[in-house]
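One structure, as structure tokens, below. Some questions next.
One chain of protein is taken out of this complex; the other chains stay put.
After this line comes chain A, so read on.
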Amino acid sequence: METNSKIETSFSSNSSPYSLHTSRFPNESEYIHENLQITKEMLKVLLSSHYFIKYQNNGHRSVKRVFFNASLQKLTLEKDKMNSKFIFTSDILTFENGFSDQLSSVLARNEFSHKVYGFKLVTRKRILELSCSSEEERKVWILCANQLVRIVGDWSSNNGLRKYWDTLALNSQYQKEINIMQTIVANMKIEMGKLQHEFGLNKNGIVEGVLSETILKVEMNNHKDDEMAVIDQIKLLDAGTIIFHKERSVLNNSLKRNDRNNSNQLIEREFYLLYGKLLNDHMKDVAIIWKNILDYMCFKDLLSIMKINHFFRNQVKKKLKVKLDWHKLASAGLEPRVISWKLISKYFYNMKPIKLGYNLHPEMIEEIQKDVYRGMLDKSSEIEEVLVALCALNPDIGYCQGMQIVTHFLIGLIHNSHEVLGILLMLIKPPFFLGELWKDGFPRLRLAIFQLEFLLKLKLPELLSHFENIDINLDVIIAPWMLTVFTHFITQQNAPIKIVQSIWDFFLIRGWPALIMFCLSLFHLSYDVVIGASLEDTLDFFTNSIPFDKITENLSRFEVDISLLDELEKLYYLKLKQ
């Protein structure tokens, strides 16, 4: 059973043949819990140098220093300083115990008598054969390296996102995320329901049916077209739509065997009924239909649709155009954040050893210290360390109040000042623009005000005129949001950390537009309360009574077009010049 076994492997990877029960390494039960994580001990093993013997087919040997580089991006095999080769981690398929038969026989023929512990490094192109001097070392190395390979594989595999949700489901601490996801799906269903009503269709789950149909089509490509497989597949699907799936799958399966075009037409017709207004008659290809439908979906729906299969992943990927975006998306879907945030902020790719302990103007150090030690209750010295380095490395930005709150938030999650500094160094650049935001004169904050004023005029005009009536500028409200990237919600309004983390997930994926979207969403939440309210009550809402649990709820309504923001940016700078 193809799908079944796929899902199983995502969990059964825990009980890989390389699992160990040594005191230095997590035992199997911990391993399940830490499903997609490399522990500190493992990292140590991977990053330290190992001296392995490398064999050629003819039995020739050479000693290599083997280690992963700091970003775990590549594995280096070094003969001496002048002579080294590396393999990208993503090209490695697996590490296996033992030599190949061919090499074993060569070694036996050469009457090679030393006791060695051989293993194979299998890459996409070839197999390298290596050995080490103790069994213990081999076990540990293979366990750690394979875990890494598995993680890297998951990140780039078609099933990554699905596996991610499965992992979440195992882990009840992520209940919140799951709930959010379920809400999205539920909302999507309501939307679909409206459409069905509009077009006079009553069949429940028609859309899911078609979606699942596509899953079947893709996943059964490697499969024989036998009836039993189809029924087994159906059993895996959502109980509520089983009957419908069954009907359709069987029907479609038989159609597929006889006439592929017919089945396409069938799907096309259903989509035409559902999305008639979006389609035109000339579209023959289902893919084209889908591409068009994707245009009407918000980012979150895209995320949920992406997990269906690689077809949708590809479509979404194409839609997002920028290659990097896809990588970001996939990474964002994978806990733990400790890894994914680093990855998204590109920190993983640009990891140079970043020194701490910089020299900075004593006045500035004092300024930082005063802020950190008066307001932060914990981790003060780490925050200071990070901020001093950040300001020393970016004298044009300097220290801006608000940075300390962001740093506190990041340290709380990542616990390592070097890494937090690395992330911040990425975040100050585009597409996050935090540097421009914090710079003297707040150039990016002014731009945000300009962009938001325009968007509010478009989407919530009454709110904007209310602000004008009570005579407040937008910057009063949004400056703290922006300058602390919403982290002051935690320190000053006791918002749940999880909420701010999901804001950050989104911020890291989307960059600047995410901040604009959250601002719009917050303004929308304020709408009913503040319209007609006094100056004090209006500001009180924004400083004391934001309903945090609803922030992500209506976010999809405020999807902003990047090109619109770009246009506004151009306009803003033009106006500035005049």
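Note that a contact is a pair of C-beta atoms (placed from the backbone, for glycine too) under 8 Å apart; a residue touches a chain by one contact, two chains touch by 3 or more; residues count from 1.
As a convention for this text, contacts and distances are computed from a predicted model.
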| query | Per UniProt, what's the omitted chain called: "Large ribosomal subunit protein bL21m", "DIS3-like exonuclease 1", "Ras and Rab interactor 1" or "Ras-related protein Rab-21"? | reply | "Ras-related protein Rab-21"
| request: Return the single residue from A:Leu47, A:Ile127, A:Leu458 or A:Val476 that touches the missing chain. | output: A:Val476
| remark: Contact with the hidden chain, among A:Leu47, A:Leu535 or A:Leu571, goes to A:Leu535
| query | In the whole complex, what residues of chain A lie against the chain that is missing from view? | reply | 367, 370-371, 374-375, 377, 398, 400-402, 404-405, 440-442, 446, 468-469, 471, 473, 475-476, 479-480, 483-484, 488, 491-492, 535-536, 539, 543
